[in-house]
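The complex appears here without one of its protein chains, the remainder shown in place.
Letters A and B name the chains as they come in the text, with residue numbers starting at 1 for each one.
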Amino acid sequence: MVDVLMAILVAGFTSGALYALATVGLSLVWGSMGMLNMAHAAMLTLGGYVAFTVITSLGLPIAIGFMGAILVGAVAGAILYFAIVRNLLKNDKSTFEANVMIATVGIGIALENAILLTYGGQPLKQPVSIAGTFRVGPLTLPWQNLLIIAVVVVMMVVVSLALGRTRMGRAIRATAQNRDAAQLMGVAVNRVYLQVLMLSGALAGICGVMVSSMTQLSPPLGNDPMLKAFIMCVVAGLGNLPGAVAAALGLALLESFVQYALGARWGFPSLLFVVIAVLIWRPSGLFGRAEIRRM
Amino acid sequence: MTKTRPMSRSAMSRSARTDLVISLVLIAAAIALPFLVDSRYILGQIVLALFYATIASQWNLLFGFSGIFSLAQMAIFAFGGYATAMLCFYFGWNVWAALVPGALGAVLFSLVVGLACLRLTGVYVALLTLAIAQTMYLLIVTDTECFVMVGSVCRQFTGGAVGFARFGDLGTRALLRAQWLVGNYAIIAVLFALTMVFTYAIVKSPIGLAFRALKDNPDYAVARGVNRFQAQLLVFGISAFFTGLAGGFYAAHFQAIGPGVLSMSQLMFIIAIVVVGGVGTFWGPLVGTVVLVLADELMRESGEFRTLGLGLIIALSVVLMPKGLVGRFGDLVHWLTRRRAKLTDAKPIDSNIVQSPAPAGK
Partner (left out) sequence: MGAAAKPPVLQLDNIVSGYDGLDVLKGISLTVHAGEFVTVVGPNGHGKSTLLKTISGLVPLRAGQIGIDGQRLSGKPHETAMLGVAHVPQGDMLFAQMSVLENLLMGAYLAPDKAEITRRLDEVYALLPKLADRRNQIASSLSGGERRMVGIGRGLMMGGRILLIDEPSLGLAPLIIDQVYGVIAELSKAGRTVLLVEENPARVEDLADRLHLLDDGAIVWSGKPAELMARDELLATYLGG
């Protein structure tokens, strides 16, 4: 009985950690830019494949593979900014939200297919993994899960420090809270957007590496985590980072339990049920702020 | 906020006249088409394109006119198709009898979706509808329990990953033998035409104005007496009828329906059609369908690059042509009209064109 409970909890916490990482990237971009990055899934996948290429094809150490994923993710974010976001920002502000969603959908599809064309559709094994388990008392825990949780915790701390303690982080938060006021203080908001997209891209890269180490590497890898991360962001209220992390953990545990109790296919529907219920009760999410709209 | 010039009577009929002329030309072309096209493949692709255009026109009603970014369009389409197929499969109904009930089922489904989204805006609607569509897809694809045994084959309730087949057809094979495809084409073309007429009527009616108010300035509209909830449910319901009906006809035409219609790439194609054609314009979905289906055919040669190309087209269209092809064309006409007016010193009267000031200091 305890074994089963542990297994569920471990699975829940691990996927929770992964979703939390994906969620932070999304929430950051949404909170500071009002942009829903539908290409996030593809950027996740890209990170996984970059790590794979660096380690397997180039034969470099795992740490370099990791770095590669982060770097390429950041570059992808930058490209996204220069090619798409910057141009769309010049247009009518009221259509930005929808337009950027559609444009990033297109980029996401294109990127996923570019990956498919380059690597083929066959699932690949992500070399960033540790086999084996270790025992703590009566419990057996796989190293891999511990690694994932550890990596995610480290990343959370890094992001949290970056946002909370640095000048750049403060500028990002200021832009998210009041864009006009931030500009009055001398913040070049366009540069903030670039920074946020690069940061989000880097996070997506790491997330992709970790997700693919649990499952396998395949072109549609990022789609499922991204959609679930979206749901978690929405449940928390888009733009609320700590809330999103909490929602990610909570929902991941819920998913884990439901999958055990009712079968794997009911995992996702249970998340859907929660998000519908939350949105009916609180249309801006659990911790979200309802925006005051000017007429 | 946008300002519309007051319309004079002659101006109103001018835009309506243009639409009428275009419609007549299209009807003529549609009638002539089967006589001009020899290849079965091409005719079949045209029928498929008509389906796309129908769905796109309804999504345009939802998103383009009313500003509701719903990603559940294919789910509603599929619901209609599945409902029709299942009525025929399980109850032995004739396809023609099952079509309207299937469409009504889709309307009910859409109303439920609309209810769930009632207090939501923008991004939240997109996410919720996406999640609903994805759930529907997953529930169908992971359905493995045997519901009925057909002969020695296990069939799932929702058809599972295989879907439904051999539940009936439109009757054209029996009637027209070898020319059945032309018959189907005629039926689907009529469906599309009806959809467009109906949509036109809605858009030009007070209901249509209410929808536009939803999009342009929701709070302002509410202050003016437009019941936002009612309008939102109405547009969800109305846009679902023809979408669901198209789903039923789709199942009947192909004599099969499966979870493939719920795939992301199908949804993206519809979105791309509307975006490329021109979001919120009447003819946009048709123009978009023609352009993208042609592009798709041309890219068919390059096989694998097709989806890649599609994704890039979507992204580039949004960035470079936010108003779509019809929007651009409208701008061009407006510009030409203004130039001509300046030359003849007459005041230009355009009812279609919205007055927008030159952007300052950019």
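Definition applied: contacts are C-beta pairs under 8 Å (C-beta built on N, C-alpha and C of every residue); 3 or more make two chains touch, one makes a residue touch a chain.
This one's a predicted model, so the numbers in the text were calculated from it and none came from an experiment.
The chain not shown here is touched by just one of A:11, A:54, A:128 or A:182, and that residue is A:182.
Interface note for the absent chain: among A:55, A:84, A:114 or A:174, the touching residue is A:174. By the touch criterion stated above, the residues of chain A touching the omitted chain are 167, 170-171, 173-174, 177-178, 180-189.
We take it that only the chains that are shown with their structure count from here on.
Our note on geometry: chain A versus chain B, Cα centroid distance of 32 Å, whole angstroms. Interface residues of chain A facing chain B in the complex, by the touch rule stated above, are 30, 36, 83-84, 87-88, 90-92, 95, 97-99, 101-114, 116-117, 223, 227, 230-231, 234, 238, 264-265, 268-269, 271-272, 275-276, 279-280, 283-284, 293, 295. Residue ranges on chain B touching chain A, taken from their complex, read 63, 69, 116, 119-124, 126-128, 130-132, 134-135, 138-139, 142-143, 217-220, 223, 264-265, 268, 271-272, 275, 304-305, 307-319, 322, 362.
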